[in-house]
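The complex is shown incomplete by one protein chain, all other protein chains being positioned as in the whole.
Chains: A, B and C, in written order; residue numbering restarts at 1 for each.
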Amino acid sequence: MYKENIYLPYLMNIERVTEEAPFVKTFRLKFANEEEGKQFTYKTGQFGEWSVFGEGESTFCIASAPTREGYIECTFRQAGRVTSALASLGEGDQIGFRGPYGNVFPIEEWYGKSLLFIAGGIALPPMRSVIWNCLDLRDKFKDITILYGARAVKDLVYKQELEAWKNMPDVNLHLTVDPGGETPEWKGEVGFVPTILDKVAPASKDCIAIVCGPPIMIKFTFPVLEKLGFADNMVYTTLENRMKCGIGKCGRCNTGSVYICKDGPVFTREQLKGIPAEY
Amino acid sequence: MDDLRKKAKDLLESQAVNVIIGYGEGTSGAVRAIFPRKAEETDKLIYDDRCTQNLAVYLMKHEIKHMEKKGIVATIPAMRSILQVASEYQLKEDELVILGIGPDGKLVDIPGFKAMEDYLATQDFGIQEDDKAILRKIDAMSMEERWSFWKDELSPCFKCYACRAACPMCYCTRCFVEVNTPQWIPISANEIGNFEWHLLRAMHLAGRCINCGECGRACPLEIPIHLLTYKMTEDVQTDFGVTAGLKADMPSVLSTYKLEDKETFIR
Amino acid sequence: MAEFEPRIVAFVCNWCTYAGADLTGTSRIKYATNVRIIRFPCTGRIDFMLLLKAFGNGADGVMISGCHPNDCHYTSGNFHARRRWMIFRRLLDFAGIDHRRIIFSWVSAAEGAKWAQVVNTAVEEFRQLGPYDNYHAASKEPLEREVING
Partner (left out) sequence: MDIERKLIKRASLGKLVEQLRAEGKVVLAPKKKKNVVFFEPINTIDEMSTDYIATTQSPKAAAFPKSDRILKFENGKEGIKFEGQPTSVYPETVVLGLRPCDATGFDSLTAIFNWDYKDQLYNDRLAKTTFIGISCASCDAYCFCTSVKGGPGNTHGTDILLTAVDGGDFLAEIVSEKGKKLAVSGQQYFEADSGADKEKFLANVPVKFDVDTLVPKAQNSFESPVWLEQSLRCIGCGACAYVCPTCACFDMQDETTGSKGQRVRCWDSCGFGLFTLHTSGHNPREVQSARWRQRVLHKFSYMPERLNVVGCIGCGRCSRACPVDMNLSEHLVNLAEA
């Protein structure tokens, strides 16, 4: 007999709610049961099933860095049934969390190298976990470059953290918004992420690129990286597909024989080239 | 059958259509839908008594919709489905060539929607006698008996949605059971959820169902769900004098009204 | 034994019956307290699904009320609703769902007294019919059976 019901979530208390952008919020969460919190560990890149009791579960990444202990965070956009219910909650409310699931960004393998983060829109949250994790281990890496773009200035998430990264002398931050999305005060770039990447042209020598964004952005970013000399095994991304269980049973997230929930969500471009594109 | 094959062949050869939606031999004596796209494949087309599936359902299917010009082997229920769906602005006349099949199994010349309307006007298409008999039997039951009858019939339903998939009129890309903010109908197949699903599906077909019976035939558990919509077509006929699927420009029964609509129950 | 008090949900339109019910109150007309009123913009907006939901959530009776014909705030919402109810009522009957537990009425903003009378009559009728046990039993703990039988 198996003792544990693998679908039972942890009960989490919402400690803080941050409005990041229109319809985008970040929750800081603490375990309602402290003991569970002490035993809980995760690594950057992993995801979970977040639930509002009565509405169901939704899949997204853990947006905080494992180097920051005592809480976890998630950032979500209000879109469907569960995220709309989540958005209606506030500090002191409780939600469910199952996880961590999936594989991780192999940060240890990157020690001694430069890092290039490329993110678009609401895809910064999975990246933010990696970025803070790496920044907390800053002396292990050479140059750190962050290129982040959104449709419009108002859609940029983590505005305070963007400010913080801008002020870090050892971080190169490039922000961009799509043409037409700029405001009169906007001091960053204007243009699509691949265009700006081409313009910034970071050196590919000993550099790991981590890319996350909407499919269209990824599609046009990969060729630019190739042009800049990034080998396929130096380019990482994190995929998402619809999931219910998160643990390889419900049958939704596979792309060919690869299960995004178990084999992913983190893949190198080299790995992606070997699997069908059902994502 | 030779007429049918010849006409289908001509249509494909002259590129008047890109595909023919028709019947062919299936497995173990069954008949299945086939989709000849080359002239030589039209030899596989058949038509006989076993060909009961309402092929109009495929006109709404994504892959086939995008084949643009289509020929369709249309029995009377399929013709009615086509007119009904056309009246809901889901079909264009010039994308379709009808290979009409009359009640005698012979090819009928149906050059367009108008001709189809005229042809249908000459045809007789009531509810089949055996189904009618069950309807009258249910009518004669007491309310409690009807409740038990349907509870018993609907209880095995596991919501495979074959009834919906087989219906030419169920073409919504997002059905009301899939609308989830809020979740109206339970996803799990439970007793009351099954009632809600089947009753509301029937309501969504009010004044639109053309009594082809595909929903009941498709059900792998032999639940006679077609009786619900059959009953309703009778009611629509009684109350509003309207029969679905006879005109390509008929306004929908439930999105129109008449001042003189007569009811007896509003206080 | 105390008399059975039916639980009633009333779906009413904002412009006529809701205002009418308001008038019942301001006119100090007493009427049965079994009704929970839910206000809609128009009877045309009252989806038939809601009736089943009301029964599924424990109602013994449902009332639906809106503007008299030709009085609809949106011109024709009540005419559309009327057609829908004509069909739906017959369908419910065919499915063995007790249509006597759904009472329709036209009550205008001026008919405070009529609202009281309609409700009182409805309560009396529902009381005669008793609790809607078979529908409630079917909606209760829908999974218990599956859990036991495996």
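Convention: a contact is a pair of C-beta atoms (placed from the backbone, for glycine too) under 8 Å apart; a residue touches a chain by one contact, two chains touch by 3 or more.
Since we're looking at a predicted model, the values are computed, not measured.
The residue from B:I34, B:A74 or B:I127 that touches the chain not shown here is B:I34. Among B:Q128, B:S188, B:T238 or B:S255, only B:S188 touches the chain that is left out of the view.
For the options B:L45, B:I64, B:A202 or B:I266, the residue in contact with the chain missing from this view is B:I64.
Among B:Q53, B:Q84 or B:T233, the one in contact with the hidden chain is B:Q53. Subunit A residues in contact with the hidden partner, per the touch definition given at the top, are 1-9, 11, 32, 51-57, 79-80, 83, 94, 96, 215, 240-242, 244-245, 247-257, 259, 262, 276-279. Interface with the hidden chain, as seen from subunit B, comprises residues 26-28, 30-35, 53, 57-58, 61-64, 156, 158-162, 164-166, 173-174, 178, 183, 186-190, 214, 217-222.
By definition in this document, only the chains that are shown with their structure count from here on.
Separating the centre of subunit B from that of subunit C, both taken as means of CA atoms, is a distance of 33 Å.
One inter-chain figure worth recording: subunit A and subunit C are separated by 49 Å, centre to centre, where each centre is the mean of the chain's CA atoms. Those residues of subunit C whose C-beta lies close enough to touch subunit B in the complex are 48-49, 52-53, 56, 69-70, 76, 79-80, 82-98, 103-106, 118, 121, 134-135, 138-139, 142-143, 145-146. Chain contact summary for the complex, subunit B toward subunit A: residues 180-183. Against subunit C, in their complex, subunit B makes its touches with residues 138-139, 141, 143-151, 176, 184-186, 188, 190-193, 195-196, 199-200, 202-203, 206-207, 228, 231-232, 235-236, 239-240, 253-259, 261, 263, 265-267.
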